[in-house]
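A single protein chain has been omitted; all remaining protein chains appear in their positions.
Just so it is clear, A and B label the chains in written order, and each chain counts residues from 1 on its own.
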Amino acid sequence: MNVRIKYSLLLLGVGTILAFLPFHPSDSFLLKSDELLSVAASGENSFTVDQVARMVNREDSTIQLIDLREASQFKECNIPGSINIPFSDLLNPMWEGTFNQRNLRKIFYGNGDQTANYAWAIATGLGYKNNYIMKGGLNEWFKTVMLSRFEGEKISPAENALYETRFNARKAFKQINSLPDSLKSRYFKAKNIKQMKLDGGCQ
Amino acid sequence: MGPLSIVSEFPEWLNLLIAFFIGIGFGFALEQAGFSSSRRLAGMFYGYDTTVLKVFFTAAIVALAGSQLLSFFGLLNLKLVFVNPYYANSAILGGIIMGAGFIMGGYCPGTGISAMSIGKIDAMVFLLGGMLGAFLFMETYPLIQSIAMENYKGNMRIDEWLGVSPGVFTLLLIIAAVAMFWIAELAEKKFSRPDITSDI
Partner (left out) sequence: MSQIKSLRIVILIVGVLLVLVFIRNSDQNVFKEKAKTAIEAAWNKSNLLTFDQLKKYTTPYLIIDIGDGKRPDSLLFQRAVKITFSQLLDKANRKVLDEANGELILFADDVASASRAWVILNQLGYKNLRILTLRSNPEELNYKFQPDTTARLEQDSL
């Protein structure tokens, strides 16, 4: 039989198998379930709000805070340096450039703990490295960083440092979020464009 | 050398080295298939030789089916594959200009370099023309930028656009390719030019 017919039949056969594949891995998690579970249970993937406040004050460039709330909530207030990736938009290929940086620590937060943990599990399952959550979310941030006051007679050096961190983070948070709306939206737009995937690849 | 996920852990120099050897292999294969002759590419246009269609389409569908299978078995992360953003205007206009250049010159950039490396003078002129074109493009880019950037469609994929799974799209493309090969063979018989093809 003609060799070309053989090749054609082989390709058609493989194509038929592909058309009936039971699942499509590019839409699903890359990690195996036991791998994901062992990372998820290890408990070494969260930061407290005080740790985050310290990194915000330092303008740490090895972290990226990711606000998972809707754009309107994000606009009202957010932690300085964060970008807005609404949870419903998490799989948009536009964010690939942010997620796919191995050495960048991605810190998810929402108002509470739930959304951040969903996002953490999904991002980690999809094979992205270095994902964290901010424990307690914005509610905890408000409670600890924005509203806590030192009460007592004598302050220890450690406490002093802690309260100074909180005070500085509080100041930055207030300044950024008190900007007029027009300036804010322009600032966030510029920041989001910077995060989008860079063009590249084979032309 | 993504998107082989294991390979992406390699250091930069090893990536480049692998690319170098793949490049040599590619050039060697092109030369062996007779693509260093401008008559072969022109034959595609006139119908007396459709090797180009058969070779490149086979390469595309083999790569497509292979990458999907590797991804199914968890050996390849398809998310790392770069999807070229689709600028409709540039794609159509650029396609026409490039196609015209292929017919007139008888080479595509890859086969042109392959032919140049075995000392074909027409290929050297062709590549010189290509570089001149690239130079002119960059110099006049501000003037044509607005046209080139129009109708931006984002990172579009045909299977998503059609609303079918990648596997079904692969099957459709394979069926289309096999049909085209069959028609191409018929065309080769109809427009045969033994005086040219016996030379290549």
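The rule we apply is simple: a residue touches a chain if its C-beta (ideal position, glycine included) is under 8 Å from a C-beta of that chain, and two chains touch if they have at least 3 such contacts.
Computed from a predicted structure; not experimentally measured.
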item	value
Per the touch definition above, residue among A:Ser46, A:Gln101 or A:Ser148 touching the missing chain	A:Ser46
Contact with the hidden chain (one of A:Val14, A:Met55 or A:Leu162)	A:Val14
Hidden partner interface residues of chain A, rising order	1, 6, 9-10, 13-14, 17, 21-24, 27-29, 31-34, 36-38, 40-41, 46, 69, 73, 76-77, 87-88, 90-91, 110-115, 117-118, 120-122, 125-126, 133, 137-139, 142-143, 146-147, 174-179
Positions on chain B where the hidden chain makes contact	69, 72-74
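What we mean here is this: only the chains that are shown with their structure count from here on.
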item	value
For chain A paired with chain B, centre-to-centre distance based on mean C-alpha positions, whole Å	37
List of chain A residues in touch with chain B within their complex	4, 7-8, 11-12, 14-16, 18-21, 24-26, 30, 93, 96, 100, 126-127, 199-203
Interfacial residue positions of chain B with respect to chain A in the complex	5, 58, 61-62, 65, 68-69, 71-72, 74, 77-80, 82-85, 155, 165-168, 170-171, 173-175, 177-178, 181
